[in-house]
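Questions regarding the structure given below will be posed in turn.
Yeah, one chain of the complex is gone here, protein chain that is, but the others are all in their spots.
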Amino acid sequence: MIKTEEIVKGVLTGDRRSIAKAITIIENNEPQAKDIIASIYPHTGKAHVIGLTGPGGSGKSTLIEKIVREYRQKGKTVGVIAVDPTSPFTGGAFLGDRIRMQELSTDPGVFIRSMATRNYSGGIAKATNDAVKVLDASAKDVVIVETVGAGQSEVEIIKVAQTIVVIHAPGLGDDIQAIKAGLMEIADIFVVNKADRENAEKAVIDIQAMLQLNNKEKSWQIPIIKTVALTGEGVPQLIEKLEEHREFLEKEKLLQKALLKAEVELVDAIKDKVAQSILEELKSKGKFEELIEKILKREIDAASAAEKLLREMLKKA
Amino acid sequence: MQKKIRVLIAKPGLDSHDRGAKVVARALRDAGMEVIYTGLRQTPEQIVEAALQEDVDVIGLSILSGAHKTLFPKIMQLLKEKGLTDILVFAGGIIPEEDVPELKKIGIKEIFGPGTPTEKIIQCIQDYCSKRA
Partner (left out) sequence: MKSTGRGPIRKYLYFNTIYLTYTRSMWRQNETMFDKEKIREIGKQRERWENTTLPNWISQFPERQKEFRNHSGMLIKRVYTPEDVEEMNYMRDLGFPGEYPFTRGLHATMYRGRLWTMRMFAGYGTAEDTNRRFKYLLSEGETGLSTAFDYPTIMGYDSDHSMAKGEVGVCGVAISSLQDMEVLFDGIPLDKVTTSMTINGPASILLAMYIAVGDKQGVRREKLGGTTQNDNLKEFFAQKLCIFPPEPSLKLSTDIIEYCARHLPKWNPISISGYHIREAGATALQELAFTLYDGIAYIESTLKRGLKVDEFAPRLSFFFASHNDFFEEIAKFRAARRLWARIMKERFHAKNPRSMWMRMHVQTSGCTLTAQQPLNNIVRTTIQALAAVLGGTQSLHTNSFDEALCLPTEEAVRVALRTQQIIACESGVTNTVDPLAGSYYVEALTNEMEEKAMEYIQKIDDVGGVIAAIEKGFFQREIANSAYRYQCEIEEKKRIIVGLNEYTIDEKCPIELLRIDPKVEEEQVARLQKLKRERDNRKVKEALEKLHYAAQKDENLMPTIIEAVKAYATLGEITDVLRKVYGEYKELILI
């Protein structure tokens, strides 16, 4: 086992092995994880964290590869976290996003990590937020998070990213209706990929129409960028908008978003810790299994069981 | 604690036969592992970097073109240079039996040739990882 101090030192100096190890430790929720996060946290907050979401087949990974290349041309270092779903039946996962970016593996200014959701819902993994912190602390200028890609419930990304890019591609079957209301709300930038296709213009017009209806943040005009990920067309314009949004955040919203983010993080952390310690105690006393038995025998339902437990525990406290 | 076995399945060189690699990847996923597939036409450098960044426990190399005699030693050498010597490396594809001793000498733990049941590969990986834990 590598010492925490070594890992932290490595992360802060950009040592790839340490970055990789740190993310693994955090993903597995190993005892060292807490200390690592605590140590690197003061060094975070500098990277521009971009979330990329959209349905499968929209060309996310291809687009990210081009985005990374564009940033690299500008001399920026980039971290990428690509998330794929864990199978609820087997607990395993096929992490296939890296394929599109494999050529970038050997670029020292790029770090790519694939993560499985491990059955966390919302399009990212629970550990994604902390993995982003690691990349941030390792002085990456930009961190891109690519979500699972169901395109419908991908809203957890707002807990992680500062700029949310929603990708759509014409001809995916459902057209704009595929972008459910939730995504429309959280998008900061829209991308219509495969813009050389027939219905690309229609897609742009449809998104514009929906934006008129949903326009809440009037201070940031949500742009719609047309791209052809295969050739890289439109990517420089996308980068421009990403930079613009970053500046916008710094001037106006960054603090507010950061505040919101911190709140959410703290509440989540508390929930986690509380649940963890209660469950630990219940399991150690065998109460947990007792209740499971009762639930299976239909003697009590889960919600009532939980209430009963909590009342008992709080009475004791 | 949710520890998962992470496996990199790689196709070094120009060989494009990926049926086996994909069947193995799927079998490992169905056995509860997290499988990262590199895609076709990987250089040794790309494979080793991916293994490092993904912090994998296992690397599976699939090659049917006969170029293993050049590519495998390069991969093992790079792994050594990067300090990634505790990764289990296995190989599959068309690798003549007479080449196996040489490959094992450079650190490839097992060669799973044509006809190997996926269960055997899964067992080998699980044994290795539980011993290491």
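Brief remarks follow.
Order of writing sets the chain letters: A and B. Residues in each chain are counted from 1.
Assume a residue touches a chain if its C-beta (ideal position, glycine included) is under 8 Å from a C-beta of that chain, and two chains touch if they have at least 3 such contacts.
Values in this document were obtained by computation on a predicted structure and should not be read as measured data.
Only one residue from A:Thr62, A:Thr163 or A:Thr227 touches the chain missing from this view: A:Thr62.
One chain of the complex is left out; on subunit B, the residues touching it are 13-19, 22-23, 25-27, 29, 37, 39-41, 43, 64-67, 69-71, 94, 96-98, 113-115, 117-119.
Panel shows subunit A; residues 57, 62, 94, 96, 99-100, 171, 196-198, 230-231 of it touch the chain omitted from the view.
Heads up, the rule we're going with is that only the chains that are shown with their structure count from here on.
If each chain is reduced to the centroid of its CA atoms, subunit A and subunit B end up 29 Å from each other. Looking at the complex, you find that subunit A touches subunit B at residues 16-17, 19-21, 23-24, 27-30, 86-87, 90-96, 98-100, 102-103, 105-106, 111-114, 116, 118. Listed in rising order, the residues of subunit B touching subunit A in the complex are 1-4, 6, 25-26, 28-39, 42-43, 45-46, 49-50, 52-55, 82-83.
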